[in-house]
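With one protein chain held back, the other chains of the complex are shown just where they sit.
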Amino acid sequence: MVLFSKLEIEKPSELIFGSAKHPLNYGFGLNVGKGEVIPEVKFFPRVFSDKDPEGFKTEVQTITRDILDRAVELGIPSLQIETELTFMETKNPRLAAEIASLQKWLMEKYFDEHGIKLGFRVTVADIRDFREGLRTTANYNLMMETFDAVSSNGADVLSIESEGGKDVFNHSIIRQDIEGIVFSILLASLDMGFIWKDIVNVARRNGCIAGGDTACAIANTAMKLAGGVKSMSLPHTLAAIVRAMSAARSLVAYEQGATGPGKDCGYENVILKAITGFPMSMEGKSSACAHSSLMGNIASACCDLWSNEQVENLMLFGGSAPQVFLEILHYDCKLMNRAIMLGKALELRDMLVLSDKYDDPQALVLSPDVAIEVANAIVSEYGDYYRRVKSACRKIVEILESSSPLRLSHAEARFLSHVKNIIDSLPDDGETFREQMCKTFTGKVPTFREKDYWP
Amino acid sequence: MVLFSKLEIEKPSELIFGSAKHPLNYGFGLNVGKGEVIPEVKFFPRVFSDKDPEGFKTEVQTITRDILDRAVELGIPSLQIETELTFMETKNPRLAAEIASLQKWLMEKYFDEHGIKLGFRVTVADIRDFREGLRTTANYNLMMETFDAVSSNGADVLSIESEGGKDVFNHSIIRQDIEGIVFSILLASLDMGFIWKDIVNVARRNGCIAGGDTACAIANTAMKLAGGVKSMSLPHTLAAIVRAMSAARSLVAYEQGATGPGKDCGYENVILKAITGFPMSMEGKSSACAHSSLMGNIASACCDLWSNEQVENLMLFGGSAPQVFLEILHYDCKLMNRAIMLGKALELRDMLVLSDKYDDPQALVLSPDVAIEVANAIVSEYGDYYRRVKSACRKIVEILESSSPLRLSHAEARFLSHVKNIIDSLPDDGETFREQMCKTFTGKVPTFREKDYWP
Amino acid sequence: MSEVSLLTKLKDAIVNLDFDGSKHLAQEALAKGIPPNEIITKAISSAMEEVGRKFEASEYFLSELIVAGEIGKEISQMLQPYMKDAEIKKIGKVVIGTVKGDLHDIGKNIFGMMLEAAGFEVIDLGNDVPAEAFVEAVKNHKPDIMGMSALLTVTMVEMENVIKELKKAGLREKVKVIIGGAPITEEYAKRIGADGYGKDAVVGVDICKAWIGKK
Partner (left out) sequence: MSEVSLLTKLKDAIVNLDFDGSKHLAQEALAKGIPPNEIITKAISSAMEEVGRKFEASEYFLSELIVAGEIGKEISQMLQPYMKDAEIKKIGKVVIGTVKGDLHDIGKNIFGMMLEAAGFEVIDLGNDVPAEAFVEAVKNHKPDIMGMSALLTVTMVEMENVIKELKKAGLREKVKVIIGGAPITEEYAKRIGADGYGKDAVVGVDICKAWIGKK
């Protein structure tokens, strides 16, 4: 296990798009984090029946070819394609393998014919059924089989959006229950420790890269609930706090041996890039096709891959939606890469950062200086899953309270001081906390079982 | 008639996004060209029958509300909405008026409730039937009636994509016939002189703004035919030349009294901004939903409004397509506006410019320095529709030949010298040219009739 | 402490989301002999109204509304053993569910919770509810109101289908229909023939209360 006890990137000026301390080289000549931002395009197939694997294969093939054709038309030099397997595909390792090898074959063809550099990420769905338990169930084994199938059939990078702790989180977030949220992130960390050990083993066995995880089920749920600037569904400060805390959870993949590139929808990747020095995929403005956010520009400030998150294969006037979003990503990347070439990357980064930073607490978290502070708070408690979540929380609350010109409403300010009180009242050690929380949530959240996390 | 005999913006450093020499103020508090780039969002309704005007109204209302809701969620301070009337709507002035006033009513509501500044452009379709003739036909009168109806029912800005000369152009462009293309642009200029006099009168009568026209039917047809970087359908240098020449045509609207903001899909607007000093709408990267282009970033370098061109009202995961593209435009604008606030607009502009400039001849034309050279070539022949087209052509050929690091293929270089020969062989005066060309095209292009342009 | 000031304190405790405090004050009120019915109307219901007002005024978050709703519900349950059967009677009956194809339920759950806090009996059919199940539930439970929610545009069309099926079964006139969810609009509700549209849970509950009041 790798323990990150200090930051790999300590200076805010070095936490920047297109450059990571530990770049990666894989696929057909792709260099990630080595002075260039690369578009990572992701699609959602239009297949209306789960019972039609052949239709699925044809659809994925068409989409992949469309994407590669547009890339050639635009003269895109480097590209990553992500295939996020559906439940149906994940439950069918043979189908997943066929799809992966079909896509890889197409990529090889375009690399040979057009010289376009290509990387291929496959994200496996977390198909575990919380009612059955999280470890060593039939679904767990099937999921690992699928990791094995795709990594031995063309995937360059493996990822997952693992969902440990999600039931407790869902219960807690809509009640603003800080204790419950901290507990759910602790659970998520423990779960990741388990599954990422297995994923890293599969990746090593098949000579491919263990990418990273995302706190999608946690932090992005909070982001979506928080909604627009005027929405009062959830405090935006709470969404910001959850984001900061979730970095402590997503870090576990790298502790288990993952090396990046981290997965796009983990907005906490900025913090993780500071800690690990690994390249990261991010999404923001150009993933509006998948969900709205209040951090469209600042999300790109430190990315190495720049993603559209997910778009259904609909036809727009300008081509299929994956083609259209690839084109938009391409121009975003072109701008960043030109800035790098002109030696003005830092200036562009700061424009991107400042265009969002003070408009919403969630954006503030992604600012390189803030991310580094939170990263430090996390590594200062390295090795302790519980204490580092608390530490991230305390740090981000402190930052949010003192970040003018960020303007917080009366309700947000009231909520922040509530969080401070709760955090200060939590026990020092994880054992006590575990006991309290297991008592609280056993029964209350029907799918939660202590032994899924402490077997 | 206004004659532009010199440039309103002479220095390349002053040809820049968010700032025009003659800003405009209209709608609900909107300031265009006065230190801020504003998103202009445009949609295409999903109505499957032209015989369903009620369905149309409901659809436009829903789309408008969706757009305004997303704008409020994102905290967008200023926004322009463009409604481009379909043929069906243009042929039904009462329906067009109802739709315009419905949209305007919604805008007023959101302005009152949320303080969002709003402008409203209505673009009327060119419904003329070339077989019937271009002037004083029933369709022409209907079109003017619709201009009157929308401008007296809420439109702040009037536009059209007028199509004079399009038949001769279509015939000529696929044959690379330079003479025919020059002639078609001359015809387009004459046609614009006629219709824009009427549009400006309608606008003045109703106290609204005559915006501008676009060489969509000419220069964008060439752009679409030229296609991707490797496409050999049409020389990309030809598409670039057509773009430069088309500025001489689109200028006519402003000579007749239009004041901008010029219409989005006129990529020649950069040149027109230099000549007139009026604010311009542009489209590029974020209009990939409507069509692909090789100038996604550079197109934004001088815009005052930033548009998505056109998107069908499909549902994506992140909301309706108009909402999604508004969000993308918003973040583009936010970045440019932050650069302005930081005093770094010129630096960002140059990154945008250089990211595309030398990748395709069409992009080169949009570079501020090049645009100003072309603009000078046009105004040096002010008042002569024919000679200024030739002058623009000669200038852009000269620039394309000497613009390293722009790399032209053998075939492109061969084509460029062909154009130079042709242009040099054309007669000096428009009268001779007119006689030659009318003889060539009468009969050959069945819908072309001299008296539509020289009555 | 006077009865009035005790109930006011209880109300404030709920508004301040103080679970333990509310519980103690409710027990104190019971001990003082205040009728459970009065505790519910004068403290719990009015606390819920106040919280709803604060939410509408952007002082409270939706999540705080939920917590208040849960406190209100627990205290009501605590009071039940002390109430006569007649008093337990709910003010109305509502069947709710998320339509077929839609697996999102947060909005519907909040709505259900707030309805209960407002005194309604709620029958929750869950997520991904097929049209037949809605029709069956209306037939069997004879609710005053049926509520449907959808979070996705692709599933919202199912609402129209449910209403059609209700008509076919001859039940449409027996029940008020209210719909809600992110993609829903007033126009859509009208178009498919629903009786009401709740733009959020607070508004939805207000509409239901108004319908019951008029009966």
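The first chain written gets the first letter, and so on, giving A, B and C; residue counts start at 1 in each chain.
Rule of thumb we're sticking to: a contact is a pair of C-beta atoms (placed from the backbone, for glycine too) under 8 Å apart; a residue touches a chain by one contact, two chains touch by 3 or more.
Quantities reported herein were computed from a predicted structural model and do not represent experimental measurements.
> Which shown chains does the hidden chain touch?
Visible chains that the missing one touches: A, B.
> Who touches the missing chain here, B:Thr137, B:Ser152 or B:Gln176?
Only one listed residue reaches the unshown chain, and that is B:Gln176.
> Thinking of the whole complex, not just what is shown, which of A:Lys21, A:Lys34 or A:Arg65 touches the missing chain?
Of these options, the touching residue for the absent chain is A:Arg65.
> Taking the entire complex into account, which one of B:Lys51, B:His410 or B:Lys451 touches the absent chain?
In the full complex, the listed residue that touches the missing chain is B:His410.
> Pick from B:Ser13, B:Asn141, B:Ser233 or B:Ser417: which residue touches the chain that isn't shown?
Of all options in B:Ser13, B:Asn141, B:Ser233 or B:Ser417, contact with the hidden chain holds for B:Ser233.
> Hey, which subunit A residues sit against the chain that's not shown?
Looking at subunit A, the ones touching the missing chain are residues 58, 61-62, 65, 315.
> Which subunit B residues would touch the chain omitted from the figure, given the whole complex?
Counting over the whole complex, subunit B touches the hidden chain at residues 170, 173-176, 225, 230, 232-235, 238, 409-411, 415.
The rule is simple: only the chains that are shown with their structure count from here on.
> Out of every possible chain pairing, which has the most C-beta contacts?
Chain pair with the maximum contact count: A-B.
> Centre of all protein Cα atoms: which chain's centre is nearest to it?
Centroid comparison flags A as closest.
> Using mean CA coordinates as chain centres, what's the subunit A-subunit C distance in Å?
Spacing between the chain centres: roughly 36 Å.
> I'd like to verify one number: the distance from the centre of subunit A to the centre of subunit B, where each centre is the average of its C-alpha atoms, in whole angstrom.
40
> In whole angstrom, how far does the Cα centroid of subunit B sit from the Cα centroid of subunit C?
53
> Counting only residues that touch at least 2 other chains, which ones in subunit C make the list?
None at all.
> Note the residues in subunit B that touch 2 or more other chains, in rising order.
As it turns out, subunit B has no residue touching two or more other chains.
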